[in-house]
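One protein chain omitted, others in place.
After this line comes chain A, so read on.
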Amino acid sequence: MIRLGVPSKGRLMEQTFDWFAARGVRLSRAGSEREYAGRVEGAANVALVLLSAGEIPRELQAGRIHLGVTGIDLIREKLAGWRSHVEELAPMGFGHADLILAVPACWSDCETLDDFAAIARDFRAEHGFRLRIATKYHRLVRAWLSAEEVADYQLVDSQGATEGTVANLTAEAIADITSSGETLRANHLKVIGEPVLQSQATLLRSVAAGDEGEVRDFAALLGI
């Protein structure tokens, strides 16, 4: 039996159901809206497991599900050495979101990452502490800034309302997922440089779960 992990609520779940339906496999919740059990029609030996999108990386790593649908941003943030744990089978064309670095829009001297690096250095000299970037994507942002050789900054943890941290003076910049940029504009922030990561919902195969033959047969049925 192949266990397929799918986000348990919201647009991500609906779009996942649509994606599978377009490929001849009908997924649905069994019973009421509140029940996290699922039904699969159009494929034999596949069980639907409804999970929080944030838990799907961990379940894939542990091999408790064979296949999972989640954003590639969560995979890369949560799984160190992610390519050793999961295989990307198909980008699904929805759930698009960019992980970006944003600074106050009023910083008219900050357009590129080089500007940002110079400003961080000045800020540290002026204020006696490193410029703070609020984020929940610690590993991705740190690895990216390290590769870009940006120093003189520190990450501060923000698990929500990250765009508000700059006005609240708990951070000078933010690194967060954005899809439209409206929240950024409303908080007087602007994006600088290229995105840290461009993410979308992705169908992934767990390496640890095994049963590769069966999983590939199911993937073939989906046209992958």
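In this text, contacts are C-beta pairs under 8 Å (C-beta built on N, C-alpha and C of every residue); 3 or more make two chains touch, one makes a residue touch a chain; residues count from 1.
Note that in this section contacts and distances are computed from a predicted model.
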> UniProt names the one chain left off this complex as which of "ABC transporter permease", "ATP phosphoribosyltransferase regulatory subunit", "Cytochrome c oxidase subunit 1" or "NADH dehydrogenase subunit L"?
Replying inline: "ATP phosphoribosyltransferase regulatory subunit"
> Taking the entire complex into account, which one of A:L4, A:L145, A:I177 or A:V196 touches the absent chain?
Replying inline: A:L145
> Touching the left-out chain: which of A:E14, A:E41 or A:D114?
Replying inline: A:D114
>> If I consider the whole complex, including the chain that's not displayed, which of A:K9, A:H188 or A:R216 touches that chain?
In response: A:H188
> Among the options A:M1, A:A80, A:A161 or A:I224, which residue touches the chain absent from this view?
Replying inline: A:A80
>> Counting contacts across the full complex, list the positions on chain A that touch the omitted chain.
In response: 80-85, 104-109, 114, 117-119, 121-123, 126-127, 129-130, 138-139, 142-143, 145-146, 149-155, 166-167, 169, 172, 187-190
